[in-house]
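With one protein chain withheld, the remaining protein chains of the complex are depicted in position.
Showing chain A:
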Amino acid sequence: MENKNKRLKLILTGLALFITLLHAIPFYILITTALKTRGDFSSRWALPDYFTLENFAIAWEQANLGSAMINSFLITAGAAVILILFGSMAAYPLARKNTKLNKAVLILFVAIMVVPPLTALVPLYQLVVDIGLLNTRTIAVLVNAAAFMPLTIFLYSGFIRSTIPKELEEAARIDGANTLGIFFKIVFPLLKPVTASVLIVACVFIWNDYQFAIFFLQSSDVHTLTVTMDSYFTENQHNLGLVAAAAFIAMLPMAIMFLMLQKYFIAGLASGAVKG
């Protein structure tokens, strides 16, 4: 029995190692490609026998990755502020007051989650042109915030319903606090864990957004990382070393953040899913 268990454990560990290597292949290929100079046609599986970071330096400069990162950052941060503020405020009555109106509003948000913003994109484009917000970071902030609002409200209302004790609010009301005061002074600070989940889940997707960005951010001074990567790839299809280097740089900020905050990433996603 003891021996059999040990052998099973060994097999499972071997399987995990195999899966790890298999999943690491794309990253390995990305790195070998990024490290090779233009004239090097050796197999993608082989590491170069020389060392140069030339591709990274050229890609950073040529593709304007620095300014693209700033744009991506500003848009993500702006949307995050709106989502946290408006999302938590909206979630509060939906979690606490079980009225007919609130039920209808909740259904509206479910419907928006199921029906994708895709169908809305064509008319939305016209609206954006009409109100003069085409090629502004503002419109990317607003559209992304709208797209992730339902998910945010779900995470917040699930958390309020299951975790925040009602007694706290009742005590504050007896002390004469009004609803807004109760919300911002008592409820909001207790929402920190779910705020972290919202930040992590929504920010990853907004940072990586391509569909809205390609529609609404067509002039190069507002290009985000994804749009920049897209045009850089088209220009350099015959020098994939540069593309690989640019891709590597583009994924670095999120990868570093993920590796540092891994625990919270995973806890945030899991709790959102189980409670939502």
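Convention: a contact is a pair of C-beta atoms (placed from the backbone, for glycine too) under 8 Å apart; a residue touches a chain by one contact, two chains touch by 3 or more; residues count from 1.
Quick note on the criterion: contacts and distances are computed from a predicted model.
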Protein name as given in UniProt for the chain not displayed, "Sugar ABC transporter permease", "Cell division protein FtsW", "FeMo cofactor biosynthesis protein NifB" or "Carbon monoxide dehydrogenase small subunit": "Sugar ABC transporter permease"
Residue of A:Leu35, A:Leu142, A:Leu199 or A:Leu217 in touch with the missing chain, whole complex considered: A:Leu142
Residue of A:Asn55, A:Asn71 or A:Thr226 touching the missing chain in the full complex: A:Thr226
Touch list for chain A against the chain that is not drawn: 9, 12-13, 15-17, 19-20, 23-27, 29-30, 33, 41, 43-45, 82, 85-87, 89-90, 92-94, 96-97, 99, 101-102, 105, 108-109, 112-127, 142-143, 145-147, 149-150, 153, 179, 183, 204, 207-208, 210-211, 214, 225-226, 229-230, 233, 240, 243-244, 247, 250-251, 254-255, 257-259, 262, 265-266, 269-271, 273-274, 276
